[in-house]
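Working notes for the structure below.
Each chain you see keeps its place in the complex, though not every chain is here.
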Amino acid sequence: MNLNLTPGAEGLRAQLFHIIFESDTPGAKAFDIALIGAILLSVAVILLGSIEIYAERYGPIFFYIEWALTILFSLELLVRIYCLERPLLYLKSFYGIVDLIAILPTWLVLLVPGAHGLVIVRLLRVLRIFRILRLMEFVGEASLLLDALKRSLRQILLFFSAIFMVVTLFAALMYTIESPEAGFTSIPMSMYWAIVSMTTVGYGDIVPATALGKAITMILMLLGYSIIAVPTGVFSAQVIRSIREDRYSEEACPGCGHDRHDKKARYCLRCGTWLDEDSEDPRKKDENQDASSD
Amino acid sequence: MNLNLTPGAEGLRAQLFHIIFESDTPGAKAFDIALIGAILLSVAVILLGSIEIYAERYGPIFFYIEWALTILFSLELLVRIYCLERPLLYLKSFYGIVDLIAILPTWLVLLVPGAHGLVIVRLLRVLRIFRILRLMEFVGEASLLLDALKRSLRQILLFFSAIFMVVTLFAALMYTIESPEAGFTSIPMSMYWAIVSMTTVGYGDIVPATALGKAITMILMLLGYSIIAVPTGVFSAQVIRSIREDRYSEEACPGCGHDRHDKKARYCLRCGTWLDEDSEDPRKKDENQDASSD
């Protein structure tokens, strides 16, 4: 982000950019903390506002806080757009869309009154927490997890395909064995029961009534109980791999070809060859100096 | 699969074989996607057809879709048989049996009317998803998981034997402590409760009523909660091992026979022999040049 720091408007834009998009100056940090507070307050108001007793008692207060925060978030978005050189690109990005979603529902109520269903859209504001996490430098941890997730994605997809097949077959089996009175009124309903049982949630709203149904349920529960080892095992292995590879540089030693050096390594662990090909080995300098001084 | 591409009928067979059994040409890919769509539609129709309201309203539509898909799957199977040189061998294979199971129940209804119970057999169609997974090149991931499962099979069998013993003993104990009013009417019923509790499903349909029963339940729940670490640990270890071994090439060193080289390795880790037999060792070139330049 090479910004020309010209005086006047340009200087203001650059300064605002530093405060809003970065977090290395005291002003930027104060802004971040204020933003975190505003987001959490906003989420809390929505949550409490959905409880009838609180809505009746503190309704007007919630209303004013909501509008105050919406105006604040709108101003923030305007400033963000103002200090970026390509504001449209930002509005199309993930963070830009989340920023828009955070304020649009409240403004829409002015035009379309009584839009109660939009409460859920407003709660998409929690996604702004991602920005906070980025500010708190959780990026390294997140990328490690995403890296491991990406590597195990295909195995996890395979796992869910297998789950889908098992659930469908057990659901069809239970649908023919159990009566609709026990809750197995259709195959999709049986699938709901099968997932409730296999994931070990076990609400107990639908429960097998016959002896045969109970026997099959036991098999399904043991399957669900032990099959969890599959994604856990795959993911564990990938996290271990990601952590290990993160510690090593990917370049091989020009001397012996050993390719698992610590990222900070200057000499090859195995043969002592100088690894940084762009600069000269300080040992050689010493030798040259020794030679010339002789 | 060396097929002689002769003109006429033979050429047609070879072409059909490519389209149906492989997935590397545009025609073959289009066929695969159509097949995936047909299988998922067929499963959806069976699922929705089991819901009474939908069955009443859209019954005839479901009936026609079911027959259209059954005729399509039958034609597909006939073409498969036609373009294979040993069709009986295919019909005896896993995929052949699944293909037959996918169409037979619907045809059987013509002969044995009102065979409602066959609905479950029809749902075995979901197993055809395995074929889709194969087409989507999930083979590598599946073989990795199967490899790890095979390695941990004996430990997992041992784990289930231990679970069976624990469940039987706790069930017998609870059967003597708790009264039939609480649901513990027999030892098999107690075993059902023990599995529901140990796998952390916890329906709540059978629940201990006495203080002693509750104390024993606490031990069983803590056991089930922590014992899951056993299959998870074993499977994790085996996945890690399988992934690690996947990193090594399977070719042995021509010098010393060492067969666990990194796939990128050019020289043997143990004896330094040049591993790539198709090209010349650059070291030799250097030596030759050195020799000729002298």
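The chains carry the letters A and B, assigned in the order they are written, with residues numbered from 1 in each.
In this text, a residue touches a chain if its C-beta (ideal position, glycine included) is under 8 Å from a C-beta of that chain, and two chains touch if they have at least 3 such contacts.
Owing to the predicted nature of the structure, the values given are computational and were not obtained by experimental measurement.
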Let me spell it out: one sequence, repeated, and 2 copies placed. What is the copy number of the whole complex? 4
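The working rule: only the chains that are shown with their structure count from here on.
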Angle of the rotation mapping chain A onto its copy chain B, from a C-alpha fit, rounded to a multiple of 5 degrees, please. 90
Residue ranges of chain A touching chain B (in the complex, touch as defined): 154-155, 157-159, 161, 164-165, 168-169, 172-173, 175-176, 185-189, 191, 197, 200-204, 207, 211, 214, 217-218, 221-222, 224-226, 228-230, 232-234, 236-238, 240-241, 257, 259
Note: in the complex, chain B contacts chain A through residues 43, 46-48, 50-52, 117, 119-120, 123-124, 126-127, 129-130, 133, 138, 141-142, 144-145, 148, 156, 159-160, 163, 188-189, 191-192, 195-196, 198-205, 224, 228, 231-232, 234-240, 243, 262, 264-267
